[in-house]
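Quick notes on the structure that follows.
A single protein chain has been removed from this complex, and every other one stays in its place.
Right, subunit A next:
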Amino acid sequence: MKLYLKIWRQKDASAKGQMVDYTLDGVESDMSFLEMLDILNEELISKGEEPIEFDHDCREGICGTCSLQINGRPHGPDTMITVCQLHMRSFNDGDEIVIEPWRAKAFPVIKDLIVDRTAFDRIQQAGGYISVNTSGRPVDANAIPIEKHIADTAMDAATCIGCGACVAACKNASAMLFTSAKVSQFALLPQGQVEAADRVQNMVRQMDLEGFGNCTNTGACEIECPKGISLENIARMNREYFSASLKG
């Protein structure tokens, strides 16, 4: 198939970027979206042009690195997948595909389609952990009985891969879904209770400091999340935050 691509090109973080048109022929439907970009880059390199920079790592939907806004949606037109899991069979011959980086003040563009997502790392570092001694003789996790539905809900929250699609999809560039998933995965479990109050307050404070927007409960993040993280996590974080703040 032949595709007409409009891709954001930006030399570096301080440069003013622009959309550049490319035409790519010979794309096969069983190629992944990233393979299609690989082929485009090979063509550009063979012509002596600068290849398009884009993030990718595992190419199996678990690292959360491939961050592309495709035709106005994070990770493209399909749901519950990352860009590396998106295949060209989702497009038709002659389609125009607009490819942009995530857009958020807290995710500045580094180059072309690559954004700096260390804001997520800083939120995580503010409290997204438990302080336990993991060396020597670790205690078997099963030594503390946990109801299955609670363990499942915590695991669902823990499947967040920190890709940033929630921020990219949200009209307010809010990071509430990401932060709430990282709060919830511990808030639900007994191991997370010791630092629960500090965790939620510190992570929300960091989230606000990074310049993410406010949540207006549109639900766009939940729809676009490749791991199906639920809005229930945001409600849980709000409850955790208030009870922690009121306790002082």
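Quick note on the criterion: contacts are C-beta pairs under 8 Å (C-beta built on N, C-alpha and C of every residue); 3 or more make two chains touch, one makes a residue touch a chain; residues count from 1.
As a working rule, contacts and distances are computed from a predicted model.
The unshown chain of the complex is recorded in UniProt as "Succinate dehydrogenase cytochrome b subunit", chosen from "ATP-binding cassette domain-containing protein", "ABC transporter permease", "Succinate dehydrogenase cytochrome b subunit" or "Tryptophan synthase alpha chain".
For the options A:55, A:156 or A:224, the residue in contact with the chain missing from this view is A:224. For the chain missing from the display, the contacting residue among A:19, A:58 or A:150 is A:19, taking the whole complex into account. Looking at subunit A, the residues touching the absent chain are 6, 8, 19, 69, 71-73, 77, 98, 100, 103-106, 169, 171-174, 176, 201, 204-205, 207-208, 211-220, 223-224, 231-232, 234-239, 241-242, 245-246, 248.
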